[in-house]
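Every protein chain of the complex appears in place save one, which is left out.
On to chain A.
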Amino acid sequence: MRVLAAMSGGVDSAVAAALAVDAGHDVTGVHLALSQNRQTLRSGSRGCCSVEDSHDARRVADELGIPFYVWDLADRFTEDVVDDFVAEYAAGRTPNPCLRCNEKIKFSAVLDRAMALGFDAVVTGHHARLEDGELRRSVDAAKDQSYVLGVLTPEQLAAAMFPLGSMTKDRVREIAAERGFAVAAKPDSHDICFIPDGDTRGFLARRLGSLPGPVVDAGTGQQVGEHDGTYGFTVGQRKGLGVSVGDQRPRYVLGIEPVTRTVTVGTADLAGVPAVRTGVPTWTGAVPELPFAAQVQVRAHAAPVDCRVHAGDGGGLLVEFAEEQRGVAPGQSAVLYEADPVRGDRVLGQAAVAMAVERSGAVGQ
């Protein structure tokens, strides 16, 4: 097969490309230039967007003896990922830019272009298993990235290859070291690639400016603090609220209302929600019949919980948790899994959380 390897300059995509070459494919490496003001050298451990990262990727491609190109997708990335990220926060939601990038860039813009140019598949260094069109968690639970791939459709998965899902991250580094790749010991990238200093609140403040508003306690209805912008908060957040309340009980963000710029906080007993309503779902395979039982993960690093999935309003879903959940933020994806301890939990699909269902609200039909 003619395979396009998306090479970030990190160790994972380097080994994924090497494995595709080993498998006998005709591989071409591509580095995606996503940042509009690329820095010459990497700063910190958030590698993928600097010129140095593209050189790291090229170095591996040259070692593998495969063609290598840089595709400039900075405009699309800015529009579809960065601007979306800012707009979501401005609207009081909490986006996941990695998931959005997979949806709009890696498995859309890049995949479309690859197909048009005559490639049969795109290989990436994601830690997830993909066999017979079924997307599953990586064997390395700590490195599993199936959550951010939950948005892919059967058509996209049919043209994707994730050769790393059946091995641990340690094994990936071992393979890289065996092959003498200079990136074998390169630190993992963390956080958000377009916020190299890791200061998300500062990044949003520069984009959105100061938008002060009240912090209100749900228990008393009293204002207990002020903030510089609702974008500094995420539902479920506990630290850095800057509120002073009489009692010493910790407060959690319960809700964000962007129009009045009100952040509502409350005690732990108020923070749990029994269910959420979502937007229109996407499915990785056949559309399941509703309702059904599944597991759901509501954040990239949340533990999966049992749930029941019902039809919701306007083509969306109603996801009812087996136990109340804290920190279910609108904008995040609820990724649905079918538990499978043997072959790995299978990703069924995902839908963006629209709003939590109140405790009193009727659940189920």
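In this text, contacts are C-beta pairs under 8 Å (C-beta built on N, C-alpha and C of every residue); 3 or more make two chains touch, one makes a residue touch a chain; residues count from 1.
Just so it is clear, contacts and distances are computed from a predicted model.
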Legend entry - Hidden subunit of the complex - UniProt protein name among "Branched-chain amino acid ABC transporter substrate-binding protein", "Acetolactate synthase", "Cysteine desulfurase" or "Pyruvate dehydrogenase E1 component alpha subunit": "Cysteine desulfurase"
Legend entry - Absent-chain contact - pick from A:Arg113, A:Arg171, A:Arg207 or A:Arg326: A:Arg113
Inset, instruction - Would you indicate which residue among A:Met7, A:Ala20 or A:Ala33 is in contact with the undisplayed chain? - result: A:Ala33
Legend entry - Where the missing chain touches chain A, by residue: 28, 31, 33, 38, 51, 54-55, 58, 67-72, 75-76, 109, 112-113, 116-118
